[in-house]
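Notes to accompany the following structure.
Every protein chain except one is present and positioned as in the full complex.
Going by the order they are written in, the chains are A, B and C; count residues from 1 in each one.
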Amino acid sequence: MVCENPSKENLKTPGSLGFFCCARPNVSFRSNLSYLLPGKCTHRMIVVMDQNVADELIDNVTKRVQELGLKAHVIRGTERTVIAAVGDERMVKVESFESFPGVAEVMPILAPYKMASRELKPESTQVKVGPFRAGAGVIGVIGGPCSVESEEQIVQSAKAVKAAGGTALRGGAFKPRTSPYSFQGMKEEGLKLLALARQETGLAVVTEVMSTEDVPLVAKYADVLQIGARNMQNYRLLEAVGRSGRAVLLKRGPSASIEEWLLAAEYILNEGNPDVMLCERGIRTFETHTRFTLPLATVPYLHRKTHLPVIVDPSHGTGHSYLVADMAAASVAAGADGLIVEMHPNPEKAMSDGYQSLDFKQFQEMMNRCNVIAKALGKTFG
Amino acid sequence: MVCENPSKENLKTPGSLGFFCCARPNVSFRSNLSYLLPGKCTHRMIVVMDQNVADELIDNVTKRVQELGLKAHVIRGTERTVIAAVGDERMVKVESFESFPGVAEVMPILAPYKMASRELKPESTQVKVGPFRAGAGVIGVIGGPCSVESEEQIVQSAKAVKAAGGTALRGGAFKPRTSPYSFQGMKEEGLKLLALARQETGLAVVTEVMSTEDVPLVAKYADVLQIGARNMQNYRLLEAVGRSGRAVLLKRGPSASIEEWLLAAEYILNEGNPDVMLCERGIRTFETHTRFTLPLATVPYLHRKTHLPVIVDPSHGTGHSYLVADMAAASVAAGADGLIVEMHPNPEKAMSDGYQSLDFKQFQEMMNRCNVIAKALGKTFG
Amino acid sequence: MVCENPSKENLKTPGSLGFFCCARPNVSFRSNLSYLLPGKCTHRMIVVMDQNVADELIDNVTKRVQELGLKAHVIRGTERTVIAAVGDERMVKVESFESFPGVAEVMPILAPYKMASRELKPESTQVKVGPFRAGAGVIGVIGGPCSVESEEQIVQSAKAVKAAGGTALRGGAFKPRTSPYSFQGMKEEGLKLLALARQETGLAVVTEVMSTEDVPLVAKYADVLQIGARNMQNYRLLEAVGRSGRAVLLKRGPSASIEEWLLAAEYILNEGNPDVMLCERGIRTFETHTRFTLPLATVPYLHRKTHLPVIVDPSHGTGHSYLVADMAAASVAAGADGLIVEMHPNPEKAMSDGYQSLDFKQFQEMMNRCNVIAKALGKTFG
Partner (left out) sequence: MVCENPSKENLKTPGSLGFFCCARPNVSFRSNLSYLLPGKCTHRMIVVMDQNVADELIDNVTKRVQELGLKAHVIRGTERTVIAAVGDERMVKVESFESFPGVAEVMPILAPYKMASRELKPESTQVKVGPFRAGAGVIGVIGGPCSVESEEQIVQSAKAVKAAGGTALRGGAFKPRTSPYSFQGMKEEGLKLLALARQETGLAVVTEVMSTEDVPLVAKYADVLQIGARNMQNYRLLEAVGRSGRAVLLKRGPSASIEEWLLAAEYILNEGNPDVMLCERGIRTFETHTRFTLPLATVPYLHRKTHLPVIVDPSHGTGHSYLVADMAAASVAAGADGLIVEMHPNPEKAMSDGYQSLDFKQFQEMMNRCNVIAKALGKTFG
């Protein structure tokens, strides 16, 4: 039973190794095993039977495995029997074995992402946009205010970022608001101010895009399109930025597993866009003394699993300006390929997120500290 | 300093008590206190000063509070001083007190949602769509498959839902897929099949809408628009369904706090749409034996905080068909105003989520059990 | 290589199927798979190799599996090879395959608890202590104050519990305190008051024991020894109550997985004490509107995995008196075998946890509601 929903990638390049087809990356996948549970496509899995089940039930599962074009290996233990289903190159749709009588558990074997995986591409990817570089031993630093507020504010910020050694400017032109008036008024004007700041400093511009309709406009002005944490699984938006011709900074959702995140990256890569950066910005846990919990082990873990650069956001990841520099330094020491940090000419007067923004002096001090560590580790800033 | 971004609601009804203005409901707000931290609008807050601060620092804060049009009440303790800032009817924009010298902590007082709150509207809201009713003592049951697959599948399902006492049919016409082909092919056809099933059974139709562009099309066929967990904070989509003229089922995001969820509902209500139902479908925790953790205390807690009906989804909330009926019964006992449950003519063959779907017989048994409990508690099904 | 640390159980009953030996149940085991990771004992596992590994690495693993007395089944796929290691009756110590070159992942197959599992004992266990019964269709209700405060308070409470249909009295005689004075003064006196209340009402007495030294004293007065959430993995204490001759109420730790909890129960069962009740009292999650998150799907899930009765504590599980009755009703509907509920003659004056205690009238109303549901479901109170 060949999969009736082959991925676009596979249609384009027959014979490719793309092994997930209708596997729906889903907010509701729980563990790193469950993503390929019945109903999803995979190539191989382990079906663990209940204790002492009748041979007939084992045969049922075996038969179904074979119907699906997989080979079934039956392993009879002293108490339990296990059936390993191993596939070949063809795409298959695997139905629910969990609801088969006698089945105790189903475990898939392979990871569901491919283009993002280091198995496919062992060498590290470096994303380059203007003076900004991240990955493969180079650390790119993105600084700037939460929101674009005025020409003076954004140009001053850009100059301060550059002076401190950063190579990209962040700033929100599209921000979610209660009122449609504020929203309508800010968007293109904010983008133009970002472009102006780029003109004055040469920095690359990073800004968030929140909906499919806005992609062309934002792509006209920005160098890197940021996908916010809330949109990590907005598949249409992922596809749209995948076709935008711009590099993408993909923030992790606050309750996303690593697999869900890499699958979101896969959506972008699948559209032919290789310039994807992953941005760890903290997860939601029981902790309340920080806005989110920033799990830096993500950095070396991702470096084993994927070739994509890993950026850390210590501003959202902690929510307090007094923790930002320490966590920026820790990120560099953990091997991060970049940082994205909120700063503002006057954090007390910032229109949003002022309490987690650094002022220019604090930003410079943070950069000094990160530089010392990077140099000690034989890395450079780009 | 009057807020420059008054909410649409306030513009429409001058003199109203609407107390959040540019308060940006945000995935990154952490605790139920932090949503009104500096940079957000609120009407009153408690500023706790550091120990033994100089009077000058206290005066700074007091002055700023007064500049913002709030009254400052200074409470001097033996070790610490606390400043209570209490507002009047005017909308104000409160800037970051946390970064003021000498400030230890800032705590807001009021909840940031208003139209959803029971304080504003003490009587419970009942949502009525065709035969379906939920709220104010009536329990509405929505059943059906995860995805619309065929006429036979959806019509059979609708008949089984009706036979068991349900009044609405669920079924996904828009499902996120890797391939654009499968997606393009399914959408309107699936909606037509849902409409056909409604014609044959009279059930109300509930289906998910995933993007702003699709709202008119989905609203043409469906009676209730479902906002999925991944889109709970997609504000444009919330606004669009708020203007759609259809009732809305708003699923909780897997890491959303109650406040974030009610603020998302506020977006819809704010567009003039009163027919909003909240759907608890489980949160992401460290537990791995269920797909999500289903926190039923949400039901009575929400009943205190809001007048909106609360629906429970025991299918996604557990991820295992064998747990669904028990949790459906528990939901009714906890006071739920409705249930949304996945069922399928043949769960083993389901194209998605088969392992958490009930078959028709199991669905009937679940309904029997819920009926007995509802009757014992003096409630009816609608 | 035979395990050098056979479990006591296995020593007592040679030839038994006891399959965990030196498996150290550990707070730090993460997922329901990781408990049997390298270094722990198990009888069977799946070793997934890296892609395209050399045959030599596969042979290394196979050889090691055989050295350990297990049979190795090698399954060669098109991309990966999987080695299933299946054991026989002998106890073996399995060393770390994860650190073997070429190994991608190791997955164990069987659950590590045995005496608690329903596989071993399919029929449900009913714990009976005086008038109190829990399990196998009978619901036992334990009510009473957080702390024993006075004769009047505890005897009045006991009478109110009995009048409402409860069969056991709870009350803390050993409470953790900063000061050793309060602690020393309360303990035996509190136990005597509990015994007095039992004498006057016939109720069974449930009280917490906090350290090994206190077990004989508490066992002298109490009918059921409660192990608090903080002590769920205090192995010496578990062994001591296992030898105490008293029934045990084992609370779940706020971050304990189901497996860790059942392994803790196994410690008690392993000492020859069959009267163990599991008590779900909520887990720690990102939610802040309740003290803990009460995951009721635990109840039907545990009923599939274990024969032991499952009690729910809606008082600690929510932390607010106004949520207790709803969650008690939901627990009964979910199939709970019992409830443990805090109540107090005057919650406002309670010395501890007053904000989550019911008064006598509220307790009676909760019982009325639970009774109606239990009757509707064909269950009785015991």
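Here is the rule we use: contacts are C-beta pairs under 8 Å (C-beta built on N, C-alpha and C of every residue); 3 or more make two chains touch, one makes a residue touch a chain.
These numbers were taken from a predicted model, which means no experiment stands behind them.
Touch with the chain that is not drawn comes from one residue among C:Thr167, C:Gln233, C:Ser331 or C:Asn371, which is C:Gln233. Of the listed residues C:Arg133, C:Lys175, C:Arg198 or C:His307, the one in contact with the hidden chain in the full complex is C:Lys175.
Note on the undisplayed chain: of the listed residues A:Asp50, A:Glu287 or A:Glu365, the one touching it is A:Glu287.
Of the options B:Arg64, B:Arg284 or B:His344, the residue whose C-beta touches the omitted chain is B:Arg284.
Although one chain is not displayed, its contacts with subunit A can still be listed: residues 31-32, 255, 257-258, 283, 285-290, 293-297, 299-301, 304, 317-318, 322-323, 326-327, 329-335, 369, 372-373, 375-377.
Residues of subunit B that touch the chain left out of view are 17, 31, 33, 43-44, 46, 48, 51, 73, 75-80, 82, 84, 86-89, 105, 107, 109-110, 119, 284-286, 288. Mapped onto subunit C, the interface with the missing chain covers residues 4-8, 11, 20-31, 34, 37-39, 95-96, 98-100, 175-182, 210-213, 228-231, 233-236, 239, 253-255, 267, 270, 284, 288, 290-292, 316, 319-321, 347-355.
Assume only the chains that are shown with their structure count from here on.
Core chain by CA centroid proximity to the global CA centroid: B.
We define each chain's centre as the mean of its Cα atoms; on that basis subunit B and subunit C are separated by 33 Å.
Subunit A and subunit B have centres, each the mean of its CA atoms, that are 26 Å apart. Within subunit C, the positions touching two or more other chains are listed as 31, 285-286, 288.
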